[in-house]
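Note that one protein chain is taken out, while the other chains of the complex remain in position.
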Amino acid sequence: MRLRLTPREDSFYDLFAQSANNIVTASRLLVEIISDGSDRDALAEKMRACEHAGDEHTHAIMKRLNESFITPFDREDIYRLASNLDDVTDFMEAAADLIVLYQIEHLPKEVVLQVEVLERAAELTADAMPRLRSMQHLNEYWIEINRLENQADQVYRRLLAKLFSGEFDTLTVMKMREVIEQLEFAADAFEHVANTIESIAVKES
Amino acid sequence: MRLRLTPREDSFYDLFAQSANNIVTASRLLVEIISDGSDRDALAEKMRACEHAGDEHTHAIMKRLNESFITPFDREDIYRLASNLDDVTDFMEAAADLIVLYQIEHLPKEVVLQVEVLERAAELTADAMPRLRSMQHLNEYWIEINRLENQADQVYRRLLAKLFSGEFDTLTVMKMREVIEQLEFAADAFEHVANTIESIAVKES
Partner (left out) sequence: MRLRLTPREDSFYDLFAQSANNIVTASRLLVEIISDGSDRDALAEKMRACEHAGDEHTHAIMKRLNESFITPFDREDIYRLASNLDDVTDFMEAAADLIVLYQIEHLPKEVVLQVEVLERAAELTADAMPRLRSMQHLNEYWIEINRLENQADQVYRRLLAKLFSGEFDTLTVMKMREVIEQLEFAADAFEHVANTIESIAVKES
């Protein structure tokens, strides 16, 4: 039986939940940014705000770690989970920034599939955070994140094949490749979050 | 003196050995895939089977971790080693999939050198697995993997220089770059496996 947590420990869960909710917001901004006719400059600005919010959640977790005598799980794992969540936002912000920087007018429609996978992974991650308290019922989360990551790989590789089909001019191919690579890194980063949570659960088992 | 292991603990070593043997199979499929006149679709299908087998070994290790009270070394390290081995197969499978997807007819002959390094690293890794039991005689394994990784870097960089020499058309360059990058990631992933084993040995020392 686990001991009841003190309010102080509890706050780690709240901070992780906030960090994950911030990722959901970022993923929805991505959906908007890749929609035709969206105000990309304004959305990229919101995305930057999201990334700053992510940094602040991460720093709040680190500060709390330094102040806490007791932590709900290993300090090192708290540290790693916070970093992994931060990485997701960073890759999403990078993708948004590059779309604006390169002034890419039309993205291939398969990018929508990439971003939808990210949105779904963000929602699953946010849903899983409250379950860190009990470390129960996380199995379905890992399985689904792994399935989504495989799906993201397939979409990404097929998008690359399309980019290299001869349909686009060289500079467009290069620009789009950078963008979809950041989106692929974001999908990988969700898997790293899930792996960290799985490794915490393994230790607590 | 180390205590005698229980059969239960022993099974971790068996699972790691299976995972490493699976990587040897994958590396040999790569050798075949890049050979002229091979049936690439059939071989890529076998590679996908290999990747699924790899996933199953990884999940078997995770499941065993959750069920085991005593483990031969830190849970976290077992977790990391399983993940590192899984990464190797994933990169090899990605390379094979991209070769088929892009319908690359002729690969530069230096790709053979890249793949031979991977095959050698796979064999060394599989050979090292039984020595995890005693943690003895692993030194030569690390040194050789590091040497192979340096060699892989040299081959990779010289291949890039050849791709960018003006000899190939732009789309071909881009496609081949993606393929050889996955092969380079696989070489790096072997080094991560060796690093994890080295860090386990350091802790046990």
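Just a few scattered comments:
To keep things simple, chains are lettered A and B as they appear, and every chain counts its residues starting from 1.
Just so it is clear, a contact is a pair of C-beta atoms (placed from the backbone, for glycine too) under 8 Å apart; a residue touches a chain by one contact, two chains touch by 3 or more.
Since the model is a prediction, treat every value here as computed from it, not as a measurement.
Touch with the chain omitted from the figure is made, among A:A60, A:M135 or A:M174, by A:M174.
Only one residue in the set B:T71, B:Q151 or B:N195 touches the chain that does not appear here, and it is B:N195. Residues 62, 65-66, 75-76, 79-80, 83, 94, 97-98, 101-102, 170-171, 174-175, 178 of chain A touch the missing chain (whole complex, contact as defined above). For chain B, the residues touching the absent chain in the complete assembly are 153, 157-158, 160-161, 163-164, 166, 170, 173, 177, 195, 198-199, 201-203, 205.
Definition applied: only the chains that are shown with their structure count from here on.
Computed from the mean C-alpha positions, the centre of chain A lies at a distance of 27 Å from the centre of chain B.
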